[in-house]
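In what follows, a structure is listed as structure tokens, so that the remarks can point back to it.
The complex appears here without one of its protein chains, the remainder shown in place.
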Amino acid sequence: MAKELWKGNEAVAEAAIRAGCRFFFGYPITPQNEIPEYFSRHLPEHGGCFLQAESEIAAINMTYGAAGSGVRVMTSSSSPGISLKQEGITYIAGAELPVVIVNMMRGGPGLGNIAPSQSDYFQATRGGGNGDYRTVVLAPSTIQEAADLTQEAFDIADVYRIPVLVLADGLIGQMMEAIEWRSPKPRSLPPKDWATDGSRGKRGHNVVNSLYIETEDCTALNRKLQQKHELITKNEIRYEEFMTRDAEVLFVSYGTTARVAHAAVLKLRKDGVKAGLFRPITLWPFPEAALRACAQQTNVKAVVTAEMSMGQMLDDVKIAVNGAKPVRFVGTGGGTIPTPAELMDEAQKAIEEVWNHGRRIPALQRAN
Amino acid sequence: MAVVYRRSKGLTDAQTHYCPGCTHGVAHKLVAEAMEELDIIGTTVGIAPVGCSVFAYDYFACDMQEAAHGRAPAVATGIKRAHPDLAVFTYQGDGDLAAIGTAEIVHAAMRGEKITTIFINNAIYGMTGGQMAPTTLVGQTATTAPLGRQQEHYGSPIRMAELLSTLDGCVYAERVTLTDVPNILKAKKAIKKAFELQLSGAGFTFVEILSTCPTNWGLTPLDAIGWLKEHMIPYFPLGVYADRMEERRHDA
Partner (left out) sequence: MEDHLHIITGHYGSGKTEFAVNLALSFADAGLTPLLADLDIVNPYFCSREQKGRLTARGVRVVLPCGGGADVPAVNPEVSALLERGVCGVMDVGGDPAGARVLGRFAQRIYGIEHELLCVVNFSRPETNTPEKAEDYLRQIERSARLSVTGLVNNTHLCGDTTREDVRRGARLAKALSSATGIPIQYHAFDARLSSGMRLPQKTLFPMDIVMKKPWETDIEQTGK
């Protein structure tokens, strides 16, 4: 099939429809409005239902209800709206419902602005609402990947009965790139025999619930969730390495920042600096072991974490690298996108720092 | 031997946790009987709230979902839009529906969401131990209004049946009570009618049930009924506030 030019937000919505999502509940917020607008135009053609809710809170609870009744359903928003949805997300996690949530992040805190940002990393990867739970977090860095991962998000949600967050930023939502439509690798999906879709006299009543008033029951739920989290960590980690085999300075970046880092790597290589990029695609589960192995390669002298936030993924990078190599941070907050030049400067500083600590880097001597 | 009384098939065998004399049990029974008589137990999903009836998902024999506090109408919307063939009802108290969930109930009614809401108004927060509700009467004491609700501080109680009846999408709104057999029969009729209208696709249907809370009111069950009649009914008058299908029949 010929390539088509798709805007990120529209590609995400179309991907959901292709994945069999027929229900969408949302509330307007920039820069993700093209998602609900696309669904409002196209879900009726597929016999589905788009509903603009009275708030993000109502939207996530409509999503909960629909997911609990066994259908594929999605909601989307941007940072302040995702904060409002956290109550619903923790209930969805507690009731173990398969739901896909899209966050096209914008500048914060508070009302912030409508420019792209990655400052909801903590909220996304640590759960976000109350209680001990995680959401699977998929972080696309191209429109192609946004389309692919959104489709697959529905399968992951169904397989593990867990909320899956597609975490991108306003730039990915708004920009356009050429993409090809392709289906995710088929998975065997468990039957939704727990759904509240009417017992019809054929079974006992099904209950969708996150209330476990007896402590031993709630403890058992927490253990079960923990086991599920471990299984996902074993099966679903994804990342991409770019020019890391001989890299001396290793960028760690995701989403839009990874695009900038990618450009910085190419430019640094042109300048004779062996740079590489480790790009987590799943932010939770974080590719901790893979990053550790990558950073522990003897050629890697320093790690540079680059984010459109003031140092959030940095924590996970430090845990992964575990002191094996120096970790520097470069980031921007409040809706600013770092430039390749800024990342290159930070890479140079990282190398100089290592140099000053007396660890000589042969390749750099050559470059100098 | 003749069967004089039989537990409705709309209820499970679980023993309820409600205090003796609480009217929740009667309200549950009426909802269950309405489902049984309409033969929709197997095609109904109920939504339990946060409040004293938080465990209602264990008591009703139909499929059930537990909602976050106040969000039952949104959860019900999600289910109903995904499965228009199912009957969907919410069962909510006054804190859940008239305080934290006001936006959700108003907008579900505005959209004419084809669901039935059973609203238990007992003028107090029971679950959390007797705090003031939006329906607590002026002068009525509560643990967070030790001197009684003061109008200048909290305004006057909210009348939900009247408020929702102004919305075109709300095709049926009635306020009933459970103080005696005639009123219980009226309440049953209202609940059944609400379900029937929902099944006909008419729109949003609402039954407010004035209820007692002997424990948090500090009254015997009988005195509680007396208090309800004396204080609540004058402020929350019983009756039909919206019956748009009836109006349409008249207009035709």
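For clarity, chains are labelled A and B in written order, and residue numbers in each chain start from 1.
The rule is simple: contacts are C-beta pairs under 8 Å (C-beta built on N, C-alpha and C of every residue); 3 or more make two chains touch, one makes a residue touch a chain.
Quick caveat, the model's predicted, so the values are computed rather than measured.
J.: Could you tell me which displayed chains border the chain that was left out of the figure?
T.: The chain that is not shown is in contact with A.
J.: Which listed residue, A:175, A:218 or A:290, touches the chain dropped from view?
T.: Of these options, the touching residue for the absent chain is A:175.
J.: So which of A:7, A:269 or A:318 would be touching the chain we can't see?
T.: Residue touching the chain left out of view: A:7.
J.: Using the definition of touch stated at the top, determine which of A:60, A:102 or A:115 touches the missing chain.
T.: Spelled out, the listed residue whose C-beta touches the missing chain is A:115.
J.: Since one chain has been left out of the picture, which residues of chain A touch it in the full complex?
T.: Residues touching the hidden chain, for chain A, are 2-7, 14, 30-31, 34, 113-116, 170-171, 174-178, 256, 259-260, 262-263, 266-267, 337, 339-341, 344.
Note that only the chains that are shown with their structure count from here on.
J.: Would you mind pulling out the distance in Å between where the CA atoms of chain A average out and where those of chain B do?
T.: One centre to the other, that is 41 Å.
J.: Given the complex with chain A, which residues does chain B contribute to the contact?
T.: 12, 41-45, 47, 54-55, 57-58, 60-68, 71, 74-79, 81-83, 85-86, 103-104, 106-107
J.: Okay, in this complex, where on chain A does chain B touch?
T.: Contacts found on chain A: 22-23, 25, 49, 51, 53-55, 57-59, 61-71, 73, 87-88, 91, 95, 196-202, 205-211, 213.
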